[in-house]
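Of the protein chains in this complex, all but one are displayed in their positions.
Moving on to chain A:
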Amino acid sequence: MRRRAILGYGAAGVGAVALMLFVGWWQVDGPGGPEPIGQRPVALTAMDFRLTDHEGNAVGPETLIGRPTMAFFGFTYCPDVCPTTLSDISGWLDDLGDGADEMNVAFITVDPERDTVETMAEYVGYFHPAIRGWTGPEEQIARVADGFRATYERVPTESGDYTMNHTASVFLFAASGRFVTMIDYHEPREFAVPKIRRALEEEMEGAT
């Protein structure tokens, strides 16, 4: 009698576990799961766009190939996330020391209407000298963002102005143009800097 009761509990337990597994599968990988998010950026070699850097030079994906790259989307009217990220990048570059000289660092505006070449020049001048500001026509900005799988959106503010929502991660590419990884917004420096070193090391391996 007692034994049957235990068996009964056991069967119920197995059933509960099976149900939990099923629910877990449904929610994570099954039909109830979220749409796949955050597609990986394509390689720089597969991108096609034409922009202008803050010194007026024509730039494109080929500008970044041959050296490892850190790239970030933002806009100079951004009061919080963009100056914070550019400060973070400046700090990482300081940590890398000589390694910083071997990198491309591009700050690509998502607000070309306000971020002219002159505006970008003034703005990036406040951060690490390795950081280049890139701007260009709206449709070219859309092409870069598409290649990076980055998103941006113009949002009106209550002051009658507008702000931009945008992907705030920093993208890392190897010298070959291959996408390596992303550094998330607010990722601690002890995780961010080794990721950058990884992109730098890949260049060394490719060179030998």
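As a convention for this text, contacts are C-beta pairs under 8 Å (C-beta built on N, C-alpha and C of every residue); 3 or more make two chains touch, one makes a residue touch a chain; residues count from 1.
By our rule, contacts and distances are computed from a predicted model.
Colleague: Hey, which one's the missing chain according to UniProt: "Copper chaperone PCu(A)C", "Aldehyde dehydrogenase family protein", "Carbohydrate ABC transporter membrane protein 1 (CUT1 family)" or "Nickel import system permease protein NikB"?
Modeller: When "Copper chaperone PCu(A)C", "Aldehyde dehydrogenase family protein", "Carbohydrate ABC transporter membrane protein 1 (CUT1 family)" or "Nickel import system permease protein NikB" are compared with UniProt, the left-out chain turns out to be "Copper chaperone PCu(A)C".
Colleague: Tell me which of A:V81, A:L96 or A:V117 is the one touching the absent chain.
Modeller: A:V81
Colleague: Across the whole complex, list the residues on chain A that are touched by the chain not included here.
Modeller: Those residues of chain A that touch the unshown chain are 37-38, 76-77, 79-81, 83-84, 86-88, 90-91, 122-123, 126-127, 151, 155, 157-159, 161, 163, 165-169, 182, 184-186.
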